[in-house]
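First, the structure itself, so that you have it in front of you.
The other protein chains are all here in position, but one chain of the complex has been omitted.
Residue numbering begins at 1 within each chain, and the chains themselves are lettered A and B in the order written.
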Amino acid sequence: MSLLEINDLSIDYKLSKGVLRAVDHVSLCVELGDSVGIVGESGCGKTTLGLAVPMLLPENATVSGGSIVLDGQQIVGLDEAEISRLRWTSVAFVFQGAMNALNPVQRVDRQILEAIRTHEPETSKQDAYARVLELFNLVGISPSRAKSYPHEFSGGMRQRAMIAMSLACRPSLLIADEPTTALDVISQAQILTLLSELRHREGLSLIMISHDLAAIKRVCDRIVVMYAGVVVESGPTEHVLGRGGGPNAALHPYTKALIRAHPDLRGERVLEEGLQGHPPDLSEPISGCRFADRCPEVMDICRTQTPPAVTLSPGHIAACHLARKDPQ
Amino acid sequence: MSNIVNVGGASASDERPTVTRRPGVWREVWRDDMGRTGLITLGAVLFIILVGPIIFPFQSQSFGTSSASILQAPTASHWMGTTELGQDVLRQFLVGGRISLYVGVMATLIAIVLGAGLGLVSGYYAGWRDTVLMRVTDFFLVLPTLPLIIVLAALFGQSILITSLVIGLTSWPQTARIIRSQVLSLRERPLVLRVRSLGASDLRIMGKHILPNVAPLIFANLVLVLSGSILAQAALAFLGLGDPVQVSWGTMLHNAFNSGAMSEGAWWYVLTPGVGIVVMVLAFSLVGHSLDRVLNPLRRGGR
Partner (left out) sequence: MSTPDVINDPRAELVLDVQDLVVDFAGRGSRRHRSTVKAVDGVSFDIARGEILALVGESGCGKSTIAMSVMRLITPTSGRIMSGGQDFASLRGRALRKARRRIQMIFQDPFGSLDARQTVFDTVAESLIIHKIGDTTEQRRTMVLEALNLAHLRPPERLAANFPHELSGGQRQRVAIASAMIVGPDLVIADEPVSMLDVSARSGILRLMMDLRDRLGVSYLFITHDLATAWVVADRIAVVYLGRIVETGPSAELVARPAHPYTRALLDATSDETTTSGPDTGRVLAGEAPSASSVPSGCRFHPRCPKYAELGQPAVCHTDDPTLQIVRRAAPGQREHQAACHFPSDEEQ
């Protein structure tokens, strides 16, 4: 049984001008010990998808279809009391810009202590504090800095503190939304190393949401590429982002565009062609492939028929009409 | 935990053009319960005091002819009764409203021009100019209204001009601070940096880029200062410091108390101007607060 199984999930936002479908029939599977990267640009739905698992969606969002099964339990339809028991204990979420969410007037160790005792009230103060120190150790913050205030920490350290807090109740799954944005290059590398270590040493399952392909390549085994609310490609990172050809390479033109947009210091020193235009308005009905307007390899069929998901090789799927052209 | 997600691409790294325009400010104020109540009330009040005196003109020459016509309770001929001089309360009320409003507007104009102007210059230049101007502001902030008007009234006589001046001079610091604070943050925006780096003069930047962007805030503040000024004027007039000739609502209250209306039980004389003051001030205040809520840049974040 998978740790997390998202099946045909659709999420709508109610806006003053109508309804916007931010996530459209998305399916995703995370096994125990997996690390999955969800990549896409603004408006693709990746954050909405991530927020749906611990049911932290804003008030105007509704799950309009599909299911989320975490650890064998159906999440959609649970009431607040039930889902709050699962949050932080089964699945933890590190928000975008979380490092700025620390209470500036409280010491960092106290904040983590509070988090532990809120969710596990039977824990004694000593045990809880021991766990705080254990967590600091886990994320690489020296215990001498434990009694500091958030403003005395650098951005990278605050992000570590947030990760520590999210792991306080030993969740099996950690969802991190843009954990390295707004950090320095070196701090980014440190956080990615940390996430990688947490996976291997603690057996933590991870979903990392990011627009940065390089970050996902470093940490995630599998990658899911989203565009305008749908999954356009998914598969093992080695394949999708690797340099091999044939079925073991990115197929979807959007994935290829994303890859081109990240210059590779080992490769040729040339500025690649980007994409013109912008993603479609999701409150309007869309016919055919959502990427058709911007696709460099667009065909006639793309504008009329929604491309189905095609398996290119075990675990590697692409939703593109080009996939059917290639004999598999 | 809700309202954290940027929907509709309203984030800074947005690629999709945001097609929805912010609806007209007044429409939003209308949608706000508080704002709507204020606008309706304001409309009614303004209508009454602007149109009223035309329909029911006040004859300042006609005094009561007999002792029976003094402090008379409401009758068919005097809907809101009579004053201690036998004059029609209603008609005096309608005319008095204009005076109250007039003083309020004058005082507000003085306050806004001084306050916004100073706030703009202070916030834009920052540095030593800001420090000096802020000390000046502090001085006027602590200036006590009452002694000031007594001194000026003693020197120059009581008139609506003096009243307007005093209220204006003691109200502008509040505006100055609000505007300065907004300007301080605007001047750091890339827009101002870009136009500075283009070589635009300070005057151009202040006038063309900063002022239009603080104008909504100035306007919201203006309405609030107006409501405060009307109240201040009423209070000063009540204390007998207003213009004795041009009878405002505050003056009516002053006269009412002086003639012992309360002890006589002449409730119509006290209630009419009193309710008038409360309703007018409340109306402006509701609209002003609603505008402030709608225009407050801090609230722009959420979507």
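One rule holds in what follows: a contact is a pair of C-beta atoms (placed from the backbone, for glycine too) under 8 Å apart; a residue touches a chain by one contact, two chains touch by 3 or more.
Values in this document were obtained by computation on a predicted structure and should not be read as measured data.
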item: Contact set of the excluded chain (shown chains only); value: A, B
item: Residue touching the undisplayed chain, where the options are A:M1, A:A81 or A:I186; value: A:I186
item: Residue of A:D71, A:D221 or A:D293 touching the missing chain in the full complex; value: A:D221
item: Touch criterion as defined above, residue of A:S35, A:Q111 or A:S234 at the omitted chain; value: A:S35
item: Hidden partner chain, residues of chain B it touches; value: 12-19, 21, 189-191, 193-201, 204, 209, 212-213
item: Contact footprint on chain A, counting only the chain that is left out; value: 35, 41-42, 154, 156-157, 184-190, 192-193, 196-197, 200-201, 211-214, 217-221, 237-238, 241, 254, 257-258, 260-266, 269-276, 278
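Note that only the chains that are shown with their structure count from here on.
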item: Distance from chain B to chain A - Cα centre to Cα centre, in angstrom; value: 52
